[in-house]
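What you see is the complex with one protein chain gone and the rest in place.
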Amino acid sequence: MALRTREQYIEDLSKMNDNLYCNGEKLNRLDPKLEGCINVLAKSYELAADPKNAELFLAKSHLTGETINRFCHIHQSTEDLHKKQDMTRFYCNQIGTCCRRCMGTDAANAVNAVSYEAQKRPGAKTTYYDNFLKWLKNFQDKDLIASCAQTDVKGDRLKRPSEQVDPDQYVHVVEEREDGIVVSGAKLHISEAIISDEIIVMPTRSLEKGEEAYAVSFAIPSDSPGIKQIVHIRDLRKREHFEKGFTPGYSDSYIIFDNTFIPWDRVFLCGETDLGGILALLFSLFHRHSYSGCKPATLDYTIGLASLAAEINGIKKAKHVKKILSDLIMIGELGYAAGYTASDLGKPEVSIGGKSIPFGPGGYIPNVIYANVGRCLSGENVWHEMEMLCDLAGGFPATFPYEKDIVNPETKEYMEKYLKRNQDISVEDQIKFWLQFADFCVSSSGATTSYGAYHGGGSPIMEQIAITSQYNIKARENIARQLAGMSIPEKK
Amino acid sequence: MALRTREQYIEDLSKMNDNLYCNGEKLNRLDPKLEGCINVLAKSYELAADPKNAELFLAKSHLTGETINRFCHIHQSTEDLHKKQDMTRFYCNQIGTCCRRCMGTDAANAVNAVSYEAQKRPGAKTTYYDNFLKWLKNFQDKDLIASCAQTDVKGDRLKRPSEQVDPDQYVHVVEEREDGIVVSGAKLHISEAIISDEIIVMPTRSLEKGEEAYAVSFAIPSDSPGIKQIVHIRDLRKREHFEKGFTPGYSDSYIIFDNTFIPWDRVFLCGETDLGGILALLFSLFHRHSYSGCKPATLDYTIGLASLAAEINGIKKAKHVKKILSDLIMIGELGYAAGYTASDLGKPEVSIGGKSIPFGPGGYIPNVIYANVGRCLSGENVWHEMEMLCDLAGGFPATFPYEKDIVNPETKEYMEKYLKRNQDISVEDQIKFWLQFADFCVSSSGATTSYGAYHGGGSPIMEQIAITSQYNIKARENIARQLAGMSIPEKK
Amino acid sequence: MALRTREQYIEDLSKMNDNLYCNGEKLNRLDPKLEGCINVLAKSYELAADPKNAELFLAKSHLTGETINRFCHIHQSTEDLHKKQDMTRFYCNQIGTCCRRCMGTDAANAVNAVSYEAQKRPGAKTTYYDNFLKWLKNFQDKDLIASCAQTDVKGDRLKRPSEQVDPDQYVHVVEEREDGIVVSGAKLHISEAIISDEIIVMPTRSLEKGEEAYAVSFAIPSDSPGIKQIVHIRDLRKREHFEKGFTPGYSDSYIIFDNTFIPWDRVFLCGETDLGGILALLFSLFHRHSYSGCKPATLDYTIGLASLAAEINGIKKAKHVKKILSDLIMIGELGYAAGYTASDLGKPEVSIGGKSIPFGPGGYIPNVIYANVGRCLSGENVWHEMEMLCDLAGGFPATFPYEKDIVNPETKEYMEKYLKRNQDISVEDQIKFWLQFADFCVSSSGATTSYGAYHGGGSPIMEQIAITSQYNIKARENIARQLAGMSIPEKK
Partner (left out) sequence: MALRTREQYIEDLSKMNDNLYCNGEKLNRLDPKLEGCINVLAKSYELAADPKNAELFLAKSHLTGETINRFCHIHQSTEDLHKKQDMTRFYCNQIGTCCRRCMGTDAANAVNAVSYEAQKRPGAKTTYYDNFLKWLKNFQDKDLIASCAQTDVKGDRLKRPSEQVDPDQYVHVVEEREDGIVVSGAKLHISEAIISDEIIVMPTRSLEKGEEAYAVSFAIPSDSPGIKQIVHIRDLRKREHFEKGFTPGYSDSYIIFDNTFIPWDRVFLCGETDLGGILALLFSLFHRHSYSGCKPATLDYTIGLASLAAEINGIKKAKHVKKILSDLIMIGELGYAAGYTASDLGKPEVSIGGKSIPFGPGGYIPNVIYANVGRCLSGENVWHEMEMLCDLAGGFPATFPYEKDIVNPETKEYMEKYLKRNQDISVEDQIKFWLQFADFCVSSSGATTSYGAYHGGGSPIMEQIAITSQYNIKARENIARQLAGMSIPEKK
């Protein structure tokens, strides 16, 4: 059994090289400002260590037969896909935010399939798949965390990578050496790359002939001196008097590659433009499937906040409250159902031009249409959810007093009197509730989360493109043609 | 093998008693005005007779072991639920409208469970479940069609059945005799009851003590002289020159019970108010699950119309067209995924007060949350779908010329010239397309279908009530309480 | 005083030449099928004849000083624009549908401005504005009705007029003679052109150099032997027992120009491509302003239907009913306010490239931004309004019985019993209400009206283009730049 503990994870963080910059200074990985972020990821070790969660959080490695953390697993069946979805929902419900450890899992599953196909290609520059398996074995054995660095700066967005004035707007190979490759560029918005062990790098989009330098995927240790990470942290104001049940944090970084060297045995793709595009899509697909776990969890939490806000405000029986609760439940459970169906119809195949073909060494891939319709629904409702919470809460969370005014003897009595809207609930619970509500809805951190929920895993417009390009629209045209008495075009 | 043919079905219709009134006159069941309606139901016999469809359309009776039409089947497994969903989608795609034979199936499955529980009750007035099994055996053996008469007139909608000035606003027992019961009232909006063999009658809503007379369920032959049916028909204008691929029709009726006698062996419930309410909900649940087949089929057809309209209008590559296609696909496939999940999580249990308890003799019942979120999504999008089609089509379908002007030698040349928008498609196909499009979107029949799609199986507001009353909201409150550091209430 | 009576209008129709084709046959203008359409237009004479309406319906001709029908008037002030809006709302409320006489008014006002500018051009082919004034004087003196033929067939919509395979996809000049011009092509969706006296023809879109032949505008008598009209009629089923308060009808036609001769003194534009585009936009602008009268009227009617449906169904006090009524009022009154503001800010100017410049001989033109935002709001809510009515009505209107079944002695008693939902309103009123509701919402005619309301005067996408191209977005960028501390670009 290869399972790391929370303590071991933190100890490992303490040993890492210094390559982080934040707010004008170097940042240590055990800096108190990162406590919340570490809490989030460390929770995955705590949960896996609890025998009650074994079914969801542990898996059997297809490489070694060992028991491993499911976040290090390559999905071997539809059941694995179901469990990944349910583990994600459960995890997120413990922390009240997105779990962040999914990125590495999704990236590993995508690289698993693509590096396998790449290695079969005549003229492959290295044994891509063997490299990956070697990396994966270590990853599983040590129960490591990976982040995924996909998003490039992109420069002028209507231009292709090769058309940019500054070629570094997309990460690319600047030199191929005997012992490895040299890359430059930057990846941005990379969640928790600073407290991950490994970073998996991959292309952000489809690529064409002539863009071979951009078709590159590899793994690099998070603390490699070859990179600099410029960090942004979103912490909620620390509670002093009214403690939360769980204190999360959030970091992301710009990862700077400036002639960074990567040895060949860490390279998973190098120059295969078509596979580069497939890798980008496959990671997105696995990650959109992850959303079918985390977004229903966000809705679980949101439903709880909505229902309690209505109760504290004394309006729980009002008709429009039921409508709001029903809308929230629908968003969450339709998203879950889409993921459930995507899991159940999963196969070791990819859909190319509307046809499903075998792909990779046998790892299971969720159904592309259902994974996309689910995530798109989630993305399109982010702000509507915020509106519904705002509707139920009224202005209270926006102007809620400071903790210190609630405990200041000169104002305490008034505060407790006027913060007690509902006579049947203790004022302390009501205060904690609104502080938490404000953290979720009326904070910089909350707004950042909304941006993540809208754009993360692909903005709604990206799912719309995936949906219309993968769906068999011709078959539906033929239904309409048949019913209208029109001619039916021959299949080509 | 107990399978009726299309021809046998029509012959059986010809032998039925006269109890139909339409447009001021008696109506014969083989009247040409009913041709389209009969086409729709008869198609279920044609499809079942085709060996290619055996997997979907045939089932093995749990009563006799015989091969029967799946529409006469009591679901014995989650696989049966999946097949019912897929059969419905396939059937509807052949006819371009709702299939109508689902009502009897859904009613029979609901009565199967409820009559079983009712018979176990001390003081049961008759052997409800035995009566049902006897009725079911004949139903399966003869491959009959049942309609379901649930919707009462309801009078003042804010008053309960027992509070109405006119007690007949809800169908109810006016006398219990030794040989049977006598009922009065009316059921309305009853689709295709006139060309069904049997009508299953059941309550429309939950009932309270004191409303025993309204807790009544029974079966009656459609042509019983004890009832009068006042019929409404929605036929599309018959095509003379540009024939459709399939010609559907639609009828519904007001069914009048005026001191109508029902023998005891056709009575499935009589006075058990709590079970009366459960029966109403269970039929709705099975029927909302049916929508997870028929609505995706409607969307298949709609996507086809949308895509062809864009092609004929030469705008297929426009960005907003892709957005519309993606939205349509999302509505259809989220609805399908909800039904798929409801099927897969189906059990011989019902959810009462948020708890799932065994119910009935073992027939499988779809998951209530997923069946409801799926149907609610469908209902909420009916008019939005119409808007999207209108957007793509432009004004063409609203002012399309009459067939006769297209073939009139004095105008033909102009018509063919100016109806040919796309030079790559034959003008005949373009004409057929827009005539079909107009039938779907700009006709009385189309608008009726929208009303059916919005309110049928329960308006969105009914699903919202079902969702909020069945969902475990307390569990979500506890997630929020836990995260906020609030106290967690003890379970009661 | 130059006012025609209803009777004179109908007598004039009886004298017109035969050039109409309908359903395979020639159609006479006094054919009973056209009774409803004639009712709609004739009402404008009745209303103008009533002294109570003089303020709204009469105006003083700026040509002759005579009292004329406001529908023949060229707006001379913002007060005229206000009155046009209010007259339109009032008129539509008398007939329960769109009034149709606005098209001629809007076209005349647009031609008034453009022909004036065209005549000033060096090389003008005729005295465009003098021609128009001559035509206008006769139009006002005889109190005539004009329709406006703008919409071309358009063929491949992503191609320009001059790029079409068939040049006739847009009406254009095929020959210029000494005595006039010869035109070919077809205009479609032309409302009530068949029972108008005159047809004003104009381009449908902006034009470029090289498209001079398409930059043509002229007037032609509706009964000219030089054109053929192929007619579509949408009549509601005639009432036999439950009479309506007003019986409308609707016709539109394809107008075929096949080498049709137009004498020079009826030509208002011929070859000025830039002015052709402005004419298209100006008619749209006046017509979108008309929508600020007719759409609020439609909402008035819709609000009445919604409120009565709620009352008859006994749900008037339900919260969601108030929400629906409020939404309907908002749509109507925001549309009205937009038109009101467009009237009040009206000037004898047009907005070109964001700048307002004097244009035309002094006729008042509504503000382009407010006219467009109002009409766009109206268009975007058409189907939402239908959904709200459907929600309140339930299934009743979709399956409402035939009049003859309600009066048939064998079924009358049951029908009256079960159609009486509300005990406080006479059953006859309830029957009339639902028949009217069904005409509005569940009929081919109603659906056609929705298509008209969505696309007429320009689909929402057309207003979006008008809005973004006319709005001073740069000024808003500068506000953001100023607040952000960014540099402010110099004005060019």
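So that you can tell them apart, the chains are marked A, B and C in the order they are listed, and the count of residues begins at 1 in each.
Here is the rule we go by: a contact is a pair of C-beta atoms (placed from the backbone, for glycine too) under 8 Å apart; a residue touches a chain by one contact, two chains touch by 3 or more.
Here the structure is a predicted model, which means the values were calculated and not measured.
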item: Omitted chain's touching partners, listed by label; value: A, B, C
item: Residue in contact with the excluded chain [from A:60, A:142, A:189 or A:474]; value: A:189
item: Among C:16, C:181, C:231 or C:338, residue touching the chain not depicted; value: C:338
item: Per the touch definition above, residue among A:352, A:398, A:475 or A:488 touching the missing chain; value: A:398
item: Among C:32, C:51, C:65 or C:245, residue touching the chain not depicted; value: C:245
item: Hidden partner chain, residues of chain B it touches; value: 318-320, 323
item: Missing-chain contacts mapped onto chain C; value: 93, 95-96, 242-246, 300-301, 303-305, 307-308, 322-323, 325-326, 329-330, 333-334, 336-338, 340-342, 344, 369-370, 373-374, 376-377, 426, 429, 432-433, 435-436, 463-465, 467-468, 471, 473, 475-487
item: Interface residues of chain A (partner: the chain not displayed); value: 21-25, 151, 153-159, 165-166, 168, 186, 188-189, 228, 230, 232, 252, 254, 256, 258, 313-315, 317-318, 320, 382-384, 386-387, 390-391, 394-395, 397-402, 404-405, 407-408, 410-411, 414-415, 417-418, 420-423, 441-444, 446-448, 450-452, 454-456, 459-461
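Everything that follows uses one rule, which is that only the chains that are shown with their structure count from here on.
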item: Core chain by centroid distance, with centroids computed from Cα atoms only; value: B
item: Geometric centre distance via CA averages, chain C-chain B, whole Å; value: 40
item: Chain centre separation in whole Å, for chain C relative to chain A (CA means); value: 52
item: Junction residues of chain A, two or more chains touched; value: 323
